[in-house]
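Sharing a structure with you now.
Every protein chain except one is present and positioned as in the full complex.
Let's look at subunit A:
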Amino acid sequence: MTTAAAFEKARAEGRAALVGYLPAGYPSVDGAIDAFKAMIDSGVDIVEVGLPYSDPLMDGPVIQTAVEAALRNGANTGDVLRTVEAVAAATDAPTLVMSYWNPIDRYGVDRFARDLAAAGGAGVITPDLIPDEAGDWLPAARRDDLDTVFLVAPSSTDERIALTTEACRGFVYAASTMGVTGTRDQVGGAAAELVARTRKTTGLPVAVGLGVSDAAQAAEVAGFADGVIVGSAFVRCLLEADDAAAGARTAAALAGELARGVRHRP
């Protein structure tokens, strides 16, 4: 299924789509693949496979801990592509890579687009690549029919939101708060306003990330956005589990809870 089709399906069901993130390679490459499958079985519609990176400047301590462990275990770009291939082959969920720019730049922009498409990947989310610097990436992604997901932030001007959504394909990632990844008590009032401002510039789905960790928050965000993105809360399930199987079970349970959340708008 394409990313657009996944959002369309959720919309037709009168709900928001649930997007789940884990880094590849934690607790192991296969452990992450199993966790992704379990999350999708329990209601996650779209997955983000994080490419572990040494300098993740938008990530908070939870994701950073898992990513550092993945890197210590030797996780590399090839493992990320293998994860995408396994998840895409076993499920119907669009599988995107979330990556800081340098690992893709180093791998080779055209080569990465080609290999990701061949692995069945749906696209790439780029937290530190703004459209202004995406001159190499956009044509490569378009050529291989990959989604290009850029972020908008509460501090973005209307002009920048328009510039960013113009470069997006698949969906627009709205960062709910100014800050890094991590669960928060409140999602932040800026998110609804940001989604409304973003919708004025594009017909693409707008998904909200940063800070969502439970069903109530998912329901709240589902009230104003097309998608709810959850990362740190899933990663925490794996970090706190005794073993990989237990981690996948906890992540699946959280996915089920969040899936109910996105179906119950306040």
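Everything below uses one rule, namely that a residue touches a chain if its C-beta (ideal position, glycine included) is under 8 Å from a C-beta of that chain, and two chains touch if they have at least 3 such contacts; residues count from 1.
The rule we apply is simple: contacts and distances are computed from a predicted model.
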Among "Acyl-CoA dehydrogenase family protein", "Cbb3-type cytochrome c oxidase subunit I", "Tryptophan synthase beta chain" or "ABC transporter permease", the UniProt name of the subunit that does not appear here: "Tryptophan synthase beta chain"
Residue in contact with the excluded chain [from A:Thr3, A:Ser42, A:Thr83 or A:Ser156]: A:Ser156
Residue of A:Asp128, A:Asp144, A:Asp214 or A:Glu257 in touch with the missing chain, whole complex considered: A:Asp128
Options A:Pro103, A:Gly120 or A:Gly256, residue touching the unrepresented chain: A:Pro103
Residue ranges of subunit A at the interface with the undisplayed chain: 53-58, 60, 64, 68, 71, 76-77, 101-107, 127-130, 132-133, 150-157, 160, 164, 175, 178-180
